[in-house]
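See below for the structure under consideration.
Missing here is one protein chain; the remaining ones are kept as they sit in the complex.
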Amino acid sequence: MKIRKVNWTQFMSFPAILLYSIFFVYPLLKGIGMSLTDWDGMGTANFVGLSNFERFFQDKRAIGDIRTTLIFAAGSAVFLNLVGLGYALLMERPFHGRSAARVIIYLPAIISPLIMGYIWYFLLQPGRGFLYHAAEQLGTTFFLGKWMNDYPTTMTVLVFVNVWQYAGMTMIIYLAGLKNISTDILEAAIVDGAGSWQRFTRVTLPLLMPAIRINVVTNIIGSLSVFDVIMSLTEGGPGYATESLSIYIMRMCYGSRTGYSTAVAMILFFIILIPVLISLYLTKEKSDA
Amino acid sequence: MKRLFALLVVMALALTAVSAFAETKVNFFTGKIETIDLLNGIIDEFNAQNPGIVVEQEYQNDASNIIKVKFASDEVPDVMTTYEQEFVDQGKYMDISDVNEWWDRLIPSMRDSCTDLKTGKQYRICTNMTMAGFFYNKEIFAELGLTPATTWDEFVKNLEVIKEKKPDVVPWFIFGKEAWHLGHLIEFIPHGYLKQTLGALGCKTAMLNNESDKLNLGAADGCMAVFAQNMLDLQAKGLINEDVLTATGDNCTEAFVTGKAAMFSNGMWALSGILEANPEMADKLGFAPYPAYMPDSQPVVLCAEDSGYSISATTENVDAAKAFLTFLFSAENQKKYSESLGSPSAFKDVEAAWAPEGFAKEVSNVLNSAVNIGFTNEKPAGFSGDDAGRMVQDLLAGTYDAKGFAEAYEKAWNEGF
Partner (left out) sequence: MMRQENTTFRTFRVMTVILICLMCIIPFYILLVLSLNSPSRIYYEGNIFIPSFDWNNYITAWEKSRIGLAMINSGIITFGTLGLTIVLGGMAGYAIARHNTAYNKIVFSILIGCMMIPGIINTVPLYTLMRRIKAVNTLWGMILVCSALAMPSAVFIYTTFIRALPRELDEAAEVDGCTGFHAFWRIIFPILKPATASFVILNGFGVWNNYAQAVFFLQSRDKQNIPQALSVFFQQFGGAKWHLMASTAVIAIIPVIIIFLIFQRQFIEGLTEGAVKG
């Protein structure tokens, strides 16, 4: 008779979760408790129940921030994936200078965010930026003169800049995914008489599902917690017009409303959770091959 | 076992011996980048002269936020340049009222600026003064026959003349992308009015206790509404730069040093940047107060404490910390400091050439003729200067009319408490 041994490999996830629990989950749990208090960052915290959450939904600025965050994320998550996939398909076949091209596409993502903000503003500042002056030489300034005065244009520019900066990252994941698709299968599809569009939708896309899953989830989380790009171009302004929830949380946290900022962070968590769960569900079956 | 025990005892003894001879460490926490190199020099000198004490400077770009985390987790530097009313209230700073060797040398009005209103004691000492007002281009003013304004009507007239005679020059450049700059306008103009009408002390008390009948922030004819209306009028007449909401401080410097902007509001900290961008500005630089803009007001100029130092209430190295500050405050070191920072010393015995001579003279004339006001340290904790600045952005973006602005400001102010 064979004695069933416990399969220890299933516990190979233990070291990772141990490290994570100590340096993230434990401080987080201590921090989350603050969402039910009026803690100002120092001094004593008084229990205030759910009133932080009530206050959030009565704050017009906070509601505006939700709108900005959602609009930004909808644009940015979709276009990061489309553009990143497009880049990856362009880069998949070998050509001269392909390695250099990949590095270059990734370049905007590796410049330190501390100075990247300045560079973006230097490029795009309404009426003064590099692109404005370059466009002026061509005889027209397009929308570059005043784009920050108008909400839809501002949001478009913010999404555009985010895609510009981070599409290289998305591309890398898609490239890694494409590597896992063998040419045999594609050639078999050609033998079967599939056109290039059919090959793409019937063969490439389903096999690319793991990469799609990683990119969609990462980009949803990244876009909904957007901070850097908005901070560098508009600082959430004018006033609070283009402020994102992450910026709001940061400002509240350092503005002596630490307890409240924790409550808002919890709300942001649920805002992110819903689309992430949906996309995990939608990409699930195929990736569980 | 015995051996192990003996070893442990020896190790423990050795540790005690080492720690007895160990140096006293003084952590000096600062957010002031401008003087970091100079201070490192002074610190090295001090450390060399005082064996047994080691002062270490920690610079943080985001010092005012980081100090909060440090306080919250009980890791407090011995000496720090960050100072906030809420820390005073919580007893985080040591009372230094009795260190007479420092106070005896300080200009009395500066001691007043350093005094905590609630207790009447001093928890910090400031070694320098900074001023803020309008920097203007003397050449342009002379060419158009203008003199700096003392009333708002004169001020507007000046701007109108500049716009008419020199259409390519921005009469008043405001760099409203940077919220702190607009926050400062609030601080110097409407808050400045409150400070001069209520008196420095009266205003502090009124703000601290939020006496809304005295502050009268939300009234339709109050200081906030009139200020807002004035700004809207200037904007409508094109007397400020069109891109007020997106212009940066760098844009302002650039426009000013190339003669494309006639004036802007800022503090002495802007001086070095202007002179670096164009050294020839030294002779063209003028300084003027904020004009009187209410029926019962006078021109004001900011004359505030700068470079403050506090000692932690819980430090174990009181003597070492004091010794270091005494060394730093020596007339010789303060002369160097004042000249490197570009702001006059608050010590009576320090003679420093902190700015080009002509300009320094002009500043001192303004200080003598206009009402001197200080910074507001009594603002509500949840309503920062940057928050106020972002409200001005909203005003200039057309979100509010003047009355609406004043009401919203009062509301935000009250909620901040």
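The letters A and B name the chains in turn, as written, and every chain counts its residues from 1.
As a convention for this text, contacts are C-beta pairs under 8 Å (C-beta built on N, C-alpha and C of every residue); 3 or more make two chains touch, one makes a residue touch a chain.
In this text, all values refer to a predicted model and were calculated from it rather than measured experimentally.
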Q) Relative to the complete complex, which of the depicted chains are touched by the chain excluded from display? A) A, B
(Q) Of the residues A:181, A:205 or A:231, I need the one that contacts the missing chain. (A) A:181
Q. Among A:72, A:87 or A:147, which one is in touch with the chain left out?
A. A:87
Q.
Which candidate, B:60, B:109, B:230 or B:377, sits in contact with the chain we can't see?
A. B:60
Q: For the chain that's not shown, point to the residue among B:86, B:250, B:378 or B:401 touching it.
A: B:250
Q: Pick out the residues on chain B that sit against the missing chain.
A: 31-34, 36-37, 56-62, 66, 69-70, 72-75, 175, 178, 180-181, 248-250, 253-254, 257-258, 267, 269-270, 273, 276-278
Q | chain A residues touching the omitted chain (full complex) | A | 7-13, 15-17, 19-28, 30-32, 34, 41, 87, 90-91, 93, 95, 99, 101-116, 118-120, 122-123, 128, 130, 133-134, 164-165, 168-169, 172-173, 175-177, 179-187, 190, 207, 209-210, 213-214, 217-218, 221, 225, 246, 249-250, 253, 258, 261-262, 265-266, 268-269, 272-273, 276, 280, 287-289
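Please note the rule applied: only the chains that are shown with their structure count from here on.
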Q.
Taking the mean of the C-alpha atoms as each chain's centre, how many Å separate chain A from chain B?
A. 38
Q | Residues of chain B defined as touching chain A within the complex | A | 65, 68, 71-72, 86-87, 90, 176-177, 179, 242-243, 245-248, 251, 381-382, 384, 387, 390-391, 393-394, 396-397, 399
(Q) Under the definition above, what is the set of chain A residues touching chain B in their complex? (A) 40-43, 121, 125-128, 146, 148-149, 235-241, 254-257
